[in-house]
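A single protein chain has been removed from this complex, and every other one stays in its place.
Per-chain residue numbering starts at 1, and chain names A, B, C and D are given in the order in which the chains are listed.
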Amino acid sequence: EELRREGKIAPSTFLYDPNDYLKHVFTFSGTVLKMCFTSAFFWFLMVVNIVVSIIYYSVKFNHENFDGAFETGRFPYISNYIYNVLGGMVSFMLVFHASDCYARFFQQYGTVRAVEININNVLNLLRTHLPDDAFEGAGDLRTTVAKWVVAQMYLGFGWLPTYRENQVDEWAWERVNEYGLIGLYEKQHLMALPVGEYPITEITTSCTQLLFKFVRMGKLDGGIAGEIGAEISGIENNFLTLYATTEQPVPFAMYHYITFINNTWLLLCAYQWVFYSYYWGIIAFFLNALAFQGLRELSNNLAEPFGNDDTDIPVFDFVVKWHTRVDNFIHMPVRLGKELSAKHLDAAPTA
Amino acid sequence: EELRREGKIAPSTFLYDPNDYLKHVFTFSGTVLKMCFTSAFFWFLMVVNIVVSIIYYSVKFNHENFDGAFETGRFPYISNYIYNVLGGMVSFMLVFHASDCYARFFQQYGTVRAVEININNVLNLLRTHLPDDAFEGAGDLRTTVAKWVVAQMYLGFGWLPTYRENQVDEWAWERVNEYGLIGLYEKQHLMALPVGEYPITEITTSCTQLLFKFVRMGKLDGGIAGEIGAEISGIENNFLTLYATTEQPVPFAMYHYITFINNTWLLLCAYQWVFYSYYWGIIAFFLNALAFQGLRELSNNLAEPFGNDDTDIPVFDFVVKWHTRVDNFIHMPVRLGKELSAKHLDAAPTA
Amino acid sequence: EELRREGKIAPSTFLYDPNDYLKHVFTFSGTVLKMCFTSAFFWFLMVVNIVVSIIYYSVKFNHENFDGAFETGRFPYISNYIYNVLGGMVSFMLVFHASDCYARFFQQYGTVRAVEININNVLNLLRTHLPDDAFEGAGDLRTTVAKWVVAQMYLGFGWLPTYRENQVDEWAWERVNEYGLIGLYEKQHLMALPVGEYPITEITTSCTQLLFKFVRMGKLDGGIAGEIGAEISGIENNFLTLYATTEQPVPFAMYHYITFINNTWLLLCAYQWVFYSYYWGIIAFFLNALAFQGLRELSNNLAEPFGNDDTDIPVFDFVVKWHTRVDNFIHMPVRLGKELSAKHLDAAPTA
Amino acid sequence: EELRREGKIAPSTFLYDPNDYLKHVFTFSGTVLKMCFTSAFFWFLMVVNIVVSIIYYSVKFNHENFDGAFETGRFPYISNYIYNVLGGMVSFMLVFHASDCYARFFQQYGTVRAVEININNVLNLLRTHLPDDAFEGAGDLRTTVAKWVVAQMYLGFGWLPTYRENQVDEWAWERVNEYGLIGLYEKQHLMALPVGEYPITEITTSCTQLLFKFVRMGKLDGGIAGEIGAEISGIENNFLTLYATTEQPVPFAMYHYITFINNTWLLLCAYQWVFYSYYWGIIAFFLNALAFQGLRELSNNLAEPFGNDDTDIPVFDFVVKWHTRVDNFIHMPVRLGKELSAKHLDAAPTA
Partner (left out) sequence: EELRREGKIAPSTFLYDPNDYLKHVFTFSGTVLKMCFTSAFFWFLMVVNIVVSIIYYSVKFNHENFDGAFETGRFPYISNYIYNVLGGMVSFMLVFHASDCYARFFQQYGTVRAVEININNVLNLLRTHLPDDAFEGAGDLRTTVAKWVVAQMYLGFGWLPTYRENQVDEWAWERVNEYGLIGLYEKQHLMALPVGEYPITEITTSCTQLLFKFVRMGKLDGGIAGEIGAEISGIENNFLTLYATTEQPVPFAMYHYITFINNTWLLLCAYQWVFYSYYWGIIAFFLNALAFQGLRELSNNLAEPFGNDDTDIPVFDFVVKWHTRVDNFIHMPVRLGKELSAKHLDAAPTA
């Protein structure tokens, strides 16, 4: 889609082969390598490490040092005895944080896919209980509710904070118009909603109001209308849960703490690790910076899976897929079990 | 709001850009830096570390020490072999505790946002099943229930222990009066409740009593009244869950244990780490104290998210937003689907 | 209450100020300091450490040792290279175990507070659906069910294993009599229950039997009776869950393992840590013993939160509070919404 | 019971006093000490460690070694720098695995106790809705369903894989016969079920079929029959969950991995740790082997809590207790609330 080309939404999920790492070893997009190599702080750390190494080994001294028996000249130096505890703390903290962010990613993914289950249930209920011949107007009602549910998906995802900033919400409105999901009059009404309100809650209420009008007319059973309404409210509630999660990111104090001790620890190492192993120490520092900085960046990315990062959840691919599914099935008549119903049901005249 | 200016409630959630740390590097408010720099114990630790360093290096000796080959003169000294195990223990304990407090924060946040879902469901049910023309008095009933539900929000959050101490509960009553959410007579009744009881339970019962009076009159369907009542009880139960959590903080023995071993460990380091690295060791100790003390303070803050700390959940912003939402929507008539109902429903005369 | 004075139940939850540690630094009751200082094994460890220190430094040698260059004379000595792995293992194990016990504490606390939600729901249902004028006998039925539910609370918590050992169950019976919650005839029946059965299950069945008698008489709606019955069964099931948890403590093999490796590790350290740092090593050992022994004791206390420990959950405070709540509200007539019902309901004559 | 004497099922849960460790210090049964001391591999490790110690210290050399300054002669030797990482990995892995197995233990225990809640609910429903005077045959129906539910418990637990291997299922059948829980004709039918099918699913269906026959006869309310049926299906589903868990143990690859790296690590230590601390090192190795091997054995035991190990869940004690409960209560008439029903109900003639 054009949105993807403009970098406003996430690319498709990259499916890899977990048993063959070598195939992916040079993959760059969507990896922590990319995250680190595009980070100014990462290169700042490397420059500090390399420059101090050069001054120490080439400008001041000319020899290698070995463990436990080196002299630092007049270079300020801190014993590793007293900063290694910090290193352990930082490692723990980062791994725990990564684990929490990973859980947050899958929790949000689960909510997205729960919407799919609601959609399928709505589709099933509409097709089962509102076939064209159920009552006069059943077909129209079925079509209208289905269209509104699809509109709810477009607008529901489009209203996620990151996408509103990207004007993806406008794209969502365009799609809704293009497919005629919502009439002109209804659209004006939704566009006129006060700032801060969601179109999806209004669509939910419109659906239940419409369904219960048919109930009051005696055309539709109240229990069935309730079931359909429950699934549509379920979609709304899933979206509200997503909004609630994205509106409360990792608390700032925690984000700041982790970033602060991680960056300070790396800066300390960039200086201190110069003294141990000639220029070879740069390799060790490089890997270390990659491991710590990379894990921090990875956690940030996992914690906020709606956006245009390489590892974000491609929600609009899902929306398009589910839209197609609704279009495919909503008018498909019953095909299975024809013989059986012919034998036992159609033979016997109703009443 | 004036409450915020008086520092009684939490500021708005600070939304940061996780991909650009540098922008936030000098942020102070709401970070562990502020928590540490306003802590007397933190400065006490730094003074101990610096004073002992001066005595050791400038008063008694005049040289640097290096790893594994230093003399302590007659200074009492403990080998790092036998206190590092303690350091590992403290790190573990703090990180696990932070992880538990982080989970507690999000659990309480989730309960707060679950109230929003209840509110939306009540609104949806009221608008769907109690339109003005449903029966005589439907409009009044809808308005009354909606007002009481809004009052329940103000009083429910206002009754949180921290806010009662801050007299935020009085502010909540003022709001309820100002917006006419509860009549004078009802207010007197609620104010007269025995100490220790919650106004919200009385409001819940009033709602269900009122709804079922209409049921007994044959005007309202029992199932619908039950659904609305269930959502209102849901709000009450969510508040009771919040009260239960805030009334049982991290057990005191655990809080005391973590604080005790953390502080003792830092005090030990403040003394011991003097011997390793000339005055440069002060840097290492400073970072270490910041990392350990900071994580402990951060955990405390996360564990109790209702208050006036910088990272607390801004619950009254939510209340005001949801109040506005109820006001906006409660009288909004059906707009969508008019054509459809015109065609199939309004044409056919009822009965 | 007198039970508290006799030390049979837990004191009130100690509410502390997490932002001001210094205020609590000398608190002793309910802390791990108290747990350790009243433990014989803790003092045994300290005696071993001090006695060996005296023998080594004052009887045999007269000098300090330093890291990596000490002689042990003919003292048996084990290199720290080969027991530090054990130290890491013990730290991990203790912190994980503490984390599990902490979760167990809050799970049990949550079940206790879930009973409050059931009580509130029963109260709400009784007041809504059984006002005095609902049918003949409604007031009596409401009162009886409410009394039995309160009796269920007293006897439910009184039957927890620890409290039965303490004769707290007898106190519960006294309360039930004193407040006339259960008639004489009913009490005899409950006292005659076979050993090993719970009075609360019998009370539950009595409630549902009574309610459904009214249903069969056509006075009460079956759905309403079912809802009330479900909440009462909910109370019973919450108690059964509590009994199930207390009847299966941390499996003995696990408890024994943790205690065994913790104690053995501390004993090893009590001997080994003598060699490193003159008499100053006693400080390090003391802190270490406090940290390890204290965490183990803390975990034990958290895992079994019903008893008379300082940090246990004060369940009988809750019972008394909920009893008062039921007494306060059960006969309170509807006060809110009078005008509204006057206008729309009372005007229209029923039928 | 005789099964226990034959060692086919688990002994009663050992209840210990967590505050008094010394009382349990010499307990052997049900502890990791017993698990280790009955393990051939444990003694093999000790023999390796002791034999190499003797060869090294008494046959080849005659002196003690100290840290960092020892010679190994021509003994192959690996620096601890390069195997300690492995030690950390093994510790982590074992503690995480123990934590997972502990959770698995309590999850299975929770499922077992959930059956108790189902039983109590069935009992409550039967007594409330099927008193002798409800309709003709109510007493017979109540008795039959109760008997079948008890039979379901015996056969449900007896069909657990470990117990089928032990022929405990035959004992279960004997009990079912002895107490006349299932008629002869029914038993033949259940015995004739195809291999791989469970008697409990057939009993469930028999119960629901019977109940709904009464429904179709107009004697029993469909909703009540549905509730009872749901609890009986609940019992079946809890058993299916237990079977599912026991049929999928810790995946073999994981079990093998943990056992393999644990055993290899211990074997490496048995050899390497000889060089550090004269014969005293044997103590350190002994404790280390106990800690690692013991935790692994403990995890295995916790992961499979149905069997005849000392720490297994004594499910048949529960079955017998619940059987007694059903026998005690099923025919117990209403005793509570007699006065109340006398006043309001029995006075008024039905209809």
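One rule holds for everything that comes next: a residue touches a chain if its C-beta (ideal position, glycine included) is under 8 Å from a C-beta of that chain, and two chains touch if they have at least 3 such contacts.
All of these numbers come straight from a predicted model, not from anything done at the bench.
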{"item": "Among A:Phe42, A:Tyr57, A:Phe105 or A:Tyr243, the residue in touch with the chain that has been omitted", "value": "A:Phe105"}
{"item": "Residue among A:Gly137, A:Gly294 or A:Gly307 that touches the chain left out of view", "value": "A:Gly294"}
{"item": "Identified contact with the non-displayed chain, of A:Asn80, A:Thr143, A:Thr264 or A:Asn308", "value": "A:Asn80"}
{"item": "Listed residues D:Ile261, D:Ile283 or D:Val320, member touching the removed chain", "value": "D:Ile261"}
{"item": "Chain A residues touching the omitted chain (full complex)", "value": "13-16, 18-19, 21-22, 24, 27, 30-33, 35, 66-68, 80, 84, 87-88, 91-92, 94-95, 98-99, 102, 105-106, 109-110, 113, 116-117, 120-121, 123-124, 127-129, 131, 221, 223, 269, 273, 276-278, 280-281, 283-285, 287-288, 290-292, 294-295, 298, 301-302, 310-311, 313, 321, 324-325, 328-329, 334-341, 343-345, 348, 350"}
{"item": "For chain D, the residues touching the chain missing from this view", "value": "40-41, 68, 71-72, 76-83, 85-86, 88-90, 92-93, 96, 100, 136-137, 140-141, 144, 148, 182-183, 185-186, 189, 193-194, 196-197, 201-206, 208-210, 212-214, 216-217, 222, 229, 233, 236-237, 240-241, 244, 247-257, 259-261, 263-265, 268, 300, 303-304"}
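Everything below uses one rule, namely that only the chains that are shown with their structure count from here on.
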{"item": "If a chain touches chain A and chain B alike, it appears here", "value": "none"}
{"item": "Classification of the chain C:chain D interface as same or different, half of numbers criterion", "value": "different"}
{"item": "Between chain A and its twin chain C, rotation from the CA superposition, multiple of 5 degrees", "value": "145"}
